[in-house]
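Just dropping this structure here.
Only a part of the assembly is drawn; its chains keep their places, and the rest are absent.
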Amino acid sequence: METTSVVELAIANLLSPPVLAFALGLLAVAVKSDLRLPEPVYQAISIYLLLGIGIKGGVALRDSSLQEIWLPIAVTLLLGVLIPLGAYVISWWFTRLDAINRGALAAHYGSTSLVTFTAALVFIESSGQFAEGYLVTLLAILEVPGIIVGLLLASRARKGGIAWGESLQEVLSGKSIVLLVGGLAIGVASGSAGFASIEPFFGGLFTGVLTLFLLELGIVAGRRLPDVKRTGWGLVAFGTLFPLLAGFAGVAGGLFAGLSVGGAALLGVLSASSSYIAAPTAVRLALPEASPGIYLTASLGITFPFNLIAGIPLYYWYAETLGGLIGWN
Amino acid sequence: MELTSRTVVTIVAESALESRLVADLSAAGVPGYTVTPAHGAGVRGQREGDIQGGNIRIETVLPHDTALGILAMLQDKYFSHYACVAWLSQASVVRGEHF
């Protein structure tokens, strides 16, 4: 893939079934279709994706030494603190929102999006590239600190502060963390022999199920589009430019920590993507004054489609170029 | 058959609030409650969003005083920031001690 241009990468990504299904979902909303994936099936698929990606990551993690992964973990933790701080400051330049709403944005952009990561994984695998298996560990690690930093930033502006005990409990015991961490543990414990028996389900079906899931996410994002107009161009600019920056930070950090080009691209995707499972719930309960019309619209209506369509190949291109510069690969 | 008069409190709120509301209702001493899944729209129209599972409708049958206490609790903790509405109505039950 090294010789293909960024445009070819982008086109290959655009023509993959998952991304096309996402576009179909957007279109379904545009033609006022009543198409929806039923809520319980949507929930079950997100459990399937989280657990499956956790187990696969765990199987891979088994072969990694602590020596190999401590630096990537440290870098990830750093990104988990710096990205929400950056989002808090930079969103001010673009939107002039109050501290509570910017704290909410920081919590979303500091955390990460499973589906964007998954789509990137499919992209990397389908173009025959390598990426370290323990990236899933980094995904799990990056989920939480961003949310905490975001809430911290907002709480300073909030009289009454935040019920930290309740909020932390909700985030740490939420299904994202339980399934990712639990899946990692299952993968580590059962290894590739154990995984073989469930591979047809958690492995073979993965891209197909993701396609169905992205159809529904396209519908959900499409229903947010009218809100995008309402929230104004400042938010659109933030929701596309900030990921470009955060993605760069992730790629650079990844290469610094010794990740492969594919691995650094994935850490870029993790950094650039914003949460829409763990963060919205936490923010809704802890910061009820923050407007979901702002943070959900930015995260789900702007950044998620942007990353899916343009970001993923771009962060890969970052990694390839930067990796080339520093003589990596 | 002897009928006793009770009050029904019906609460509709975004579903993310379920466990908190149930805890607060229990603390307020409700004798029981029933939850049904729901969706809808209101004056505020501000909800966590399509992705997180709509609303819930909670119904609880109880003595009038407890009902008023619950309204006060809702007004204090939920009405101002969350998508949450509530109303009272009248009901009759047999087995008054159950409610």
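A and B label the chains in the order they appear, each numbered from 1.
Going forward, contacts are C-beta pairs under 8 Å (C-beta built on N, C-alpha and C of every residue); 3 or more make two chains touch, one makes a residue touch a chain.
Fair warning: this is a prediction, and the values are worked out from it, not measured in the lab.
Colleague: Write down the full complex's copy numbers per chain kind, following the labels used for the displayed chains.
Modeller: A x3, B x3
The working rule: only the chains that are shown with their structure count from here on.
Colleague: In angstrom, rounded to a whole number, how far apart do the mean CA points of chain A and chain B lie?
Modeller: So the centroids are 36 Å from each other.
Colleague: Spell out the part of chain A that touches chain B in their complex, as residue ranges.
Modeller: Residues 39, 43, 220, 223-224, 276-277, 280-281, 284-285, 288-289, 291-293, 296, 300.
Colleague: Which residues, counting only chain B, touch chain A once they are in their complex?
Modeller: 14, 16-17, 20, 46-54, 81-82
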